[in-house]
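Following: one structure in C-alpha cells, then a few remarks.
Heads up, one of the protein chains got dropped from this complex, but the rest are sitting where they should.
Every chain is named by a letter (A and B) in the order it is written, and numbering of its residues begins at 1.
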C-alpha cells in the first residue's frame, strides 16, 4: 500500500501502517493510514491542489496542519451528511471517507469562475459597498445570485441531518485546555493531587507539539513520552481525558463551552451514538495550554499550493511520515523555523534552500544547513512564486534576484500564542516586544495560562510552567500536590526579527488566504480611512469566516500599523469572542429539535381525548384538545360549531386542568389576596368562589381567575394557563420580599388536580349522577360561585366549583390527577342520555367571545381593568398592587380604547382579529386609529361572525358603525359596535 | 453565570428569574405623594457600572427570592442572601423549641 503513498516515508510517524484506510477525494480513490488526517493523506498521495479561493477562485493547497487552516476546506461526506467547510487538516481519516473540493465549477482542475481573477480590480476591499450600491433593484436580481455562485465556501446539505446531537454538563476542580507539553504536565500535577481534572484537546491524539517534533524527552521519543503521560492520566479515576474536544468559549462563573466530536472520525456514528456532544464544563480553576499558531510572511504569490507553514511541514514529516514535496525551501525570520527544517531534513525531507530576512543568523544554524547542502540566503526575501502548484520562486538578496526551483516553500514569520480564550471576558492581549507577539493580558477569573499559549515557547520551559501552574491550581483548592519530576529539556535561545510583508512583492500578496484579502487591500482600507482594526476587518473581511484570521490577524494589523505609523500595540487587535472555532447549530440544539424543541405537558385526559378523536394544539407547553372532529364534518368550523351548539343545547365537557392552581394556607391568606387582587377576598364566605383580577404594580392587568375559600385559612386560586408560573412567582415575591410578616404558605397544586368543566343546561343532571350519596348539587346546595369539597365516583375526593366561562350553567370538578381520565369516562357515561359532547379549546373560545369574557388576547399587558370593563370590581376601601399607578391620568383617560363587541354590518363578513378601527371615511393613518379587534369567532348561536375589541370610548358608542381595516390580509369591512356579551347578557342561564 | 444559592448551592443562572434593583422599597400607598413615589419605584432605575443589588428568583430550584450583590461589569457575585432571612430559622418569638 505504501508504494501508492508516493510521498510517504518508509518508516516513522504516528500512523498505524497495519491499518490502511481507503478514501475518496473529488471522485478519486486514495489510501492512507489510521493516524492520518485528510490533509496528511492527500499530501501522502501527492494531491496538492485541494480547493479554490473564496473570491478569486485561485487554486489553493494545504497551508497548515491544524485548526488554523484557511485554505484546505472541503465538503465532507455526501448527501444528508454533507458538511461544508470541513478543515482537511483536522479531519481524522476514516475508512470510506468521502470529500469534495469547494468553490469550483465545474471541476477543481478547470474552474471557469477563476476568471474572477481578472475581475480582481473590482473585487478589492469594500467591493460589496462600492460596486453594488445602485440601483437597489439590481441587488436581488443580479448581483447577489452572481456573487453567490462565484464567491463563497461550501454547500450545506439539502436534507435534514440524520444524526443526533446532545448536550451534557461536567464539573471539575481543574480544567486543562490543551494536551500539549504544558497541558500534559499540568494535568499530571493536578491529577496526582487527587483533584478532579478534565484534560481536553481537540486532537485525537494527546501530545500536541510532542507529537510533531523530532528528538527525545525523558530518554524516549517525544511522542512516546506524551503517550506515557496520557496513559497515566487515563488510569487515574479522578482524571477525565477528553480527546477530539475543543474548548471554544469561556463564560461566567468558571463555565466553559466545549464540543466533543464523538463520531466525526467514523463514516456513520455507531447505533445510538451521538455525532457530537456539546459540553458545559464548570471548573473551579482552569489552565489554558492551547499552544501557539505559526504565522506566515506576506509575499507575492504566497497563496500558491505548495506554500505552507514551516511547522506544518515539520508536522507532516514527523507525525505523519509524509513529505509534502520533493524540493523544499524555507522562508523565515526566526531560528525555530531553521531547526524545524534541519530536523525535517534529518528525517528524510529534501531541503534545498533557506531564505532568511535577517542579515545575521546564528552561525551554528548556517553551518548545519550548509553541511546538508542547503543553499542559504540571508538578508533576503521571496518576492514571487511560479507554477499552477508551486514550481519555483524568486529570491531577492544582496546578491541580486534569482529564481529557484521548489515544490514546497515553508514559511515562518514567528508564532502567535493562542490567547483567544483569555479574551472572552473582554481582556485585551498584551504585546510582547521580545517575542513580537501578543501574549495573554488580563484573564477571566480562575483561568491561568501556561506554555506556548503564554508565550513560553521553549519545550523545557513549557513543561516546567505547565507542571507549576497545574500544581498551583490544585494547591489553591486545597489538594496536596506531590512533587513532580519534570523532564529536563534544554531550550535553544529564541531568536526572531519581526518581519511581516515583502514590499518588493510581485503579484498579489495575500494577508488573509480564506477571504482573499491582500496587502494591497489593507492599503486601500487605510487610504479610504478604515484604519481602526475593527473597521479594517469589516471593510476588507480580513479575519472573518471559519478560521477567524488565525494566520492573518497579526500580519494584517502589523501592515496597517506600518501604514499609519502607529506601533502594533497601539493598533491593537480585534476582539476575540466565542466560539474559538465553528460549532454546528445541531450541537447547540442537541435533542431539542422538531417536536422535541421543548418538553410538552400532557393533560390527565390526554389519552382519553385521543381515543375520542381529538385534534391537539400546543398552548404554551401544554397539548390540549383543540376540537373533536366527527366523520363527515367538512372542516374545523363545522366541528367547533357542532360542539358549541351541543353545549348550549344540552351539555359538554372539557379538560381545564391546565389552569394554574395554587393553594394558599395560613391566617393571613385573605390579607394577601386582598393585596394582590383589585377586589376583596378576605370577606369571601367559606364554600364560595369569586372572580378576581390582579394588576402589575404599574397598574396594568397581569392575570385573572377565580379563587375559592375552602376553609377559613385555606384558599384555592386559579390562574390562566399561560400565567401559572408567573403568578406563583409574583405571590412568592409578595410573601418573601414585600410582606415577609404575612403568615401564608403557598403550594402549587396544578399537577395534583385534574379539572374538568361541564357546561350546558343539562350539566347539573350529569353532575348529580357522579357525586356520591349526600352531596347536594341543587341550586340551593351548590349555588352559582359555590365551591365545596366532596366525594365523587364512589369515594374519590373532589372539589366542586360552580363556575362558568361559556355563559351556560356550568361546573368544574377537580379530582386527583390519576383519576382524571376516569372522571371523563364517568361524565361521558352519566351524560350519555343527554348526548354529552366533548369540546375543545376552540369551542371554549367561541363561547367566551359570545359571552364577552376577556382572555389572553385582551389580557395583553397593555390593558387596565377599566379598559376591560372590569373597573367597577376595584375596591376603594383597601390598597392593592397596582392601585396607585392605575389611577394615573393616562390610565383613566376616558378616551382610552375600551372593550366592546363588534358585529359585521354585512352579516356574511368574516371578521379578523388584528384589524384596526377607523371612523367611517377616515384615511387609514395612525392619527385616525381608534383601536383594534382582539378576538373573533363565528357564533353558531347568532349565525354570523362576532368580535371583541378595544376601541376609543367603546361603551359610549354602542350602535355606531366603524371601519375595521386589515392591511395585512388586504381586507376591510364595516362593523357595528355593540355590548361585549352576545348571549344571555343578564346571566340567567348560569344562575338558573 | 453561576449563582451561589444559599439553599441549593451554586447553580447556573438559567435556573433563576431576574427581577432587578433590590434596593427599592415599595412606597407607602397612603402617603400624600404616593403617585410620585410609585412612579419612581416602578420606573426609575439606576444603571450602575459596578456593584449592584438585585432580585433573583430561584424558579427552578428552591423558589427563594434572593438578594444578589453583583458587579455588573464582571458578573462577579459577592453575596446571595434570601429575601426572607428568617424562613429557616427558629428565632421568631414563640417559635417551638
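Convention: a contact is a pair of C-beta atoms (placed from the backbone, for glycine too) under 8 Å apart; a residue touches a chain by one contact, two chains touch by 3 or more.
The rule is simple: contacts and distances are computed from a predicted model.
Visitor: Which of the following names does UniProt give to the chain that is not shown: "cysteine desulfurase", "Ribose transport system ATP-binding protein", "Sarcosine oxidase subunit gamma" or "Gliding motility protein"?
Guide: Not shown, but named in UniProt as "Sarcosine oxidase subunit gamma".
Visitor: Report, in label order, the displayed chains that the undisplayed chain touches.
Guide: Within the full complex, the chain not displayed touches A, B.
Visitor: If I consider the whole complex, including the chain that's not displayed, which of A:168, A:835 or A:892 touches that chain?
Guide: A:168
Visitor: Who touches the missing chain here, A:338, A:580, A:616 or A:659?
Guide: Only one of A:338, A:580, A:616 or A:659 touches the chain omitted from view, namely A:616.
Visitor: Among A:554, A:746, A:827 or A:911, which residue is in touch with the absent chain?
Guide: Touching the chain that is not displayed is residue A:746.
Visitor: Among A:232, A:663 or A:972, which one touches the chain that has been omitted from the display?
Guide: Only one of A:232, A:663 or A:972 touches the chain omitted from view, namely A:663.
Visitor: Since one chain isn't shown, list which residues of chain A touch it in the complete complex.
Guide: Within chain A, the residues touching the omitted chain are 80, 159-160, 162-164, 166-171, 196, 268-274, 280, 282, 591-596, 598-604, 606-607, 616, 622-623, 663, 665-666, 740, 743, 745-747, 749-754, 816-819.
Visitor: Give me the chain B residues in contact with the hidden chain, please.
Guide: Residues touching the hidden chain, for chain B, are 7-9, 11-12, 14-15, 60-64, 82, 84, 86-92, 95-97.
In this section, only the chains that are shown with their structure count from here on.
Visitor: Taking the mean of the CA coordinates per chain, how far is chain A from chain B in Å?
Guide: Distance between chain centres: 29 Å.
Visitor: In the complex formed with chain B, which residues of chain A make contact?
Guide: Residues of chain A touching chain B: 251-255, 280, 282, 425, 445, 697-698, 725, 729, 732-733, 735-738, 740, 879, 883-885, 887-888.
Visitor: Give every residue of chain B touching chain A within the complex, in rising order.
Guide: Listed in rising order, the residues of chain B that touch chain A are 1-2, 10, 12-13, 17, 19, 26-27, 29-30, 34-35, 38-39, 41-43, 55, 57, 59, 63-65, 74-77, 82-84, 86-87.
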